[in-house]
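The following block contains the structure, expressed as structure tokens.
Every protein chain except one is present and positioned as in the full complex.
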Amino acid sequence: MNNRRPVLLIVFLLSLAMLAACTNTPATTTATPTNTTTVTTTAPTTTQGLLTPVGSYPIVNQSVTLNIAIKSVSYIQDFNTNDFTLYLEELTGIDLNFEVIPEESATEKMNLMLTSNQYPDIFWLLAPDREKYGVEEKILLDLTDLIAANMPNLSAHLQENPNFISNIKSSDGKIYTLPRYNEVYHYSMPCKMWVNTMQLEKLNLPVPTTTDEFYNVMKAFKEANPDGIPLAGYGSTYADPTFFLANPFTYYPYGTGRQWGIRLKAEKVETAVTTDEYKEMLRYLNKLYEEELLYEGTFTMDANQMKALVTSEGEPVLFTSVHATVAYIDPATQPELYSHYYPIAPLKGPNGAQYVSNYTTTISPRCFITDKCAYPEVAARFADYFYTMEGYLTCQYGMEDKGWREASPGAVGLNGEPATFEILEEIANSVGADAQNVAWPNCGLDWLPDNLRNGQAVNANTDIFSAVGLEKLLYQATKDLYKPYYQTEYQTLYPLSFLTSESSDISTIAVEVEKIIRQAKIDFITGAKDVDADWGAYLASLENIGMKKLLEVYQAAYERQYKN
Amino acid sequence: MRIDTQSRNKMSDNLFMGAIYLFLTILLLVVLYPLVYIISASFSSPTAVGAGRVWLWPVDFTLVAYKAVFSYSQIMTGFANSLFYMSVGTVINLILTLLAAYPLSRSEFRGRGFFTGVFVFTMYFSGGLVPTYLLICNLNLVNTRAVMIIPVALSVWNMIICRTFLQSTIPEDLFQAAKLDGCSEFRLLLKVVLPLSKPVLAVLGLYYGVAHWNSYFNAMLYLTDKRLFPLQLVLRSILIMGQIDYTMTDVFDIEYLMQRMGLSQLLKYAVIVVASVPVMLIYPFAQKYFIKGMMIGSLKG
Partner (left out) sequence: MIPLHVPNVSLHRHSRSQIMKDNLKRILLRQWQFYVILALPLVYIIIFAYVPMYGLAYAFIDYSPSKGIFGSAWVGLRHFKQFFSSPSSTAVIFNTLWLGIYGLVAGFPIPIILAVALNEVGNKSYKKVVQMVTYAPYFISTVVLVGMILQVTDLRLGIINNIIDLLGGKRINFMAKSNLFASIYVWSGIWAGAGYGSIIYLAALSAVDPQLQEAATVDGASRIKRIWHVDLPAIRPQIIILLLFNLGRILGIGFEKAYLLQNDLNIKVSEVISTYVYKIGLVYANYSFSTAVGLFNSLISVCLLVTANFMARKLSETSIW
């Protein structure tokens, strides 16, 4: 009998496991998130009876509840009790029920919710994989028709530029997301090189305009300051000096596909990392490295080390590649040091090339409606409010006449044009103690083309080196120094949507290709490999690993999305 | 002859003790320095810390970091919650651990090998996050205090340590004697084994307690009501932006990002101190139970 017991136990365990597996049935299981207080009043017989005419408020005739999963934001106390939320509920007649997910685990939790069929009506500030959950699983709703019928404001915006719809549609041509558009001017060309103007003046050196001049200035600086650091950067995004220093040789993109140097020329997807010009760039950087002009810590530092370097005794760093030096220096506590740094214009290379790479991810997916939503039209109309001017301003700054108001006559915007609005009360989307609860800064579905953003009334005399003058500084620098070199012959790819079969095909190739490119770049720059002798081997390794396949997949995705 | 051996021993003993003290002191310094740095940095101005000017002592002494940390009202709730999860959780942990370790330590238990296998198997094979998540949802544990305690009620690792301790320190004759007296297993467990296992329960209590205090993953995944958040989750949410390399995120709101970075720089070290010091203070209490010779008193009794 003792022998039977273990067997019985195993059978028991197995059957338990089977039972559990059976409970994991498809999407018809109605396991709702446990903190919903979902009680809709008696459902209306037709949705027609429920909804008011498009564009009018309130949106519904009877109370409707929408369950929204949203990412926690540190400067917003509580989405459920926020003043703006209450205002929205009153305006639209909808009961908004937020499930706030801690920021750190947001993506993971979102994926868990989707994988285990425990998701709400709407995802906001969280971005599920549209290919997987929209095109394949059909968990995310196709919004194309919903937008056309229920969202006049968004529809109007999308017409402004044919690229917009291409940007957000998925591989089957349908739209699964309500986007946010933020055309931050200075961010469209984020790879800037900054110079310490004080050090330049001290040695009477000019601001360099070509790669040779750049080299000479650094050389002179190093001779006068043996302990100085002529050039430093870090990481693999825009603090990486490669982005700025490659463009005097060939167009090197920052944006989609940047890990592989992928860019667009005449609607063809190609890569910069196999070109001869790229080779010349590596030769140039190798020279800088060998002569100790490029700081060797560039390849190993993190943000904190870089920051310590820039702010250390004696202002040792002459040139640094970064989006804005405010990342390293706090203008409030170190105003003098901060005022010493200013961007320089893109350099001209030995072959006359003078490119600047532009960043193209201005539209991002922001809001999604799932198949668990009983009233998708209601959700769509609700979302449309955010795309109005008033909606944006109230969301961002709080109630009209408390947080913002229309610009007074004579007020001037950031771009020098007449302003359209002015801010009355600076809402904390900022540091400090308990967050505010009057608005949702940066959490709405904004539609912010540059002219809207720049319509904010500013003080024309703001010191560009003050903390508040940051936008002005960046705007000015981008406009004066970088914009003139914007061209369209070469372009950075717009974001692409891949079929899951395509993603699965290239997933290992992509990781390997990136490895090879980065490894080779480092080897050539540090001199571990010779840029002439080993170039062939490098090209061959890329060929063998499947670089061509990568490019083909990108080309197919690009054509599917943008050429129809 | 005896005397020679003894004096030889004394010399080698002294040398040996000298080596021990040297080893321990070096270890102490190596470990102490970074800790002192953290404490000093938490009392220094963020600019000084960022510029790398802090070596040993605070530079530009300031309490601004601590003021900022405590200005979050959530910190206090977090503290209270963590205390709750830690105390209730540890008690439950220890009960379950001993309940499992005892039968598995007794050689007479048939099926002992099998059940040990049942437990140990789960240390290496797990169904993964998705089924666990579903299970928790189905058990209605989401967003409750219980989710911080029940799913982690037993650590097999700790349980085996307990079993090993019981096996090696409680002599078999004790059991034989008790059985002759007609003692049931329940009485054995309660009256004999429990008092004798104080040292291992103290250590495991410490290990479990610390694990509870440091835990945030379950909270991150299953809790949405801020009133239930443990301290670690509160602190991590304050720090998060500083932990992500700012250049890895697409920057649309640079001022916001800059401020978050500044905040994290400011708070980083103060947060470590606030998060760790309370639980470190538990150690002296636990330590009482495994001082040398503690066991013997109980055995004799």
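Per-chain numbering from 1; labels A and B assigned in written order.
The rule is simple: a residue touches a chain if its C-beta (ideal position, glycine included) is under 8 Å from a C-beta of that chain, and two chains touch if they have at least 3 such contacts.
The model shown is predicted, which means the values in this text are computed figures rather than measured ones.
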Notebook entry, point to check: Just one of B:V64, B:V118 or B:L174 touches the chain that is missing; which is it?
Noted result: B:V118
Checklist line | Sole residue of A:E103, A:D129 or A:E315 that reaches the chain not shown, by the stated touch rule | finding: A:D129
Next item on the list: Quick one: say which of B:M86, B:V142 or B:V210 touches the chain that got left out.
Entry: B:V210
Note to self: For the chain left out of this view, which of B:A48, B:I75, B:V142 or B:A202 touches it?
What the structure shows: B:A202
Item checked: Full-complex contact with the absent chain, from A:E201, A:E296 or A:E390 -> A:E296
Next item on the list: Can you list, in ascending order, the subunit A residues touching the missing chain?
Entry: 1-2, 13, 16-18, 20-21, 24-27, 111, 114-117, 129, 132-133, 136-139, 236, 296-297, 299-302, 304-305, 308-309, 312, 500, 503-504, 506-508, 510-512, 515, 518-519, 521-522, 526, 545
Checklist line | In subunit B, positions touching the absent partner | finding: 2, 5-6, 8-9, 12-13, 16-17, 20-21, 23-24, 27-28, 30-32, 34-35, 37-38, 52, 55, 95-97, 99-100, 102-104, 106, 108-111, 113, 115-120, 122-128, 130-132, 134-135, 150-151, 153-154, 156-157, 159-161, 164-165, 167-169, 184-186, 189, 199-200, 202-203, 206-207, 210, 214, 243, 268, 272, 275-276, 279-280, 283-284, 287, 289-296
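Here is the rule we use: only the chains that are shown with their structure count from here on.
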Note to self: Suppose each chain is reduced to the average of its Cα coordinates; what separation in Å results between subunit A and subunit B?
What the structure shows: 38
Check: subunit B touches which residues of subunit A in the complex?
Finding: 2, 5-6, 20, 23-24, 31, 33-35, 72, 74-75, 78, 99-105, 108-109, 112, 115-116, 118, 182, 184, 187, 190, 235, 237-239, 302-304, 307-308, 311-313, 322-324, 326-327, 330, 333-334, 361, 364, 429-434, 441-442, 467, 470-471, 474
Checklist line | Residue ranges of subunit B touching subunit A (in the complex, touch as defined) | finding: 46-47, 50-52, 68, 71-73, 110-111, 114, 129-131, 133-135, 137-138, 140, 142-143, 217, 219-221, 223-226, 233, 236-238, 240-241, 245-248, 250-256, 258-263, 265
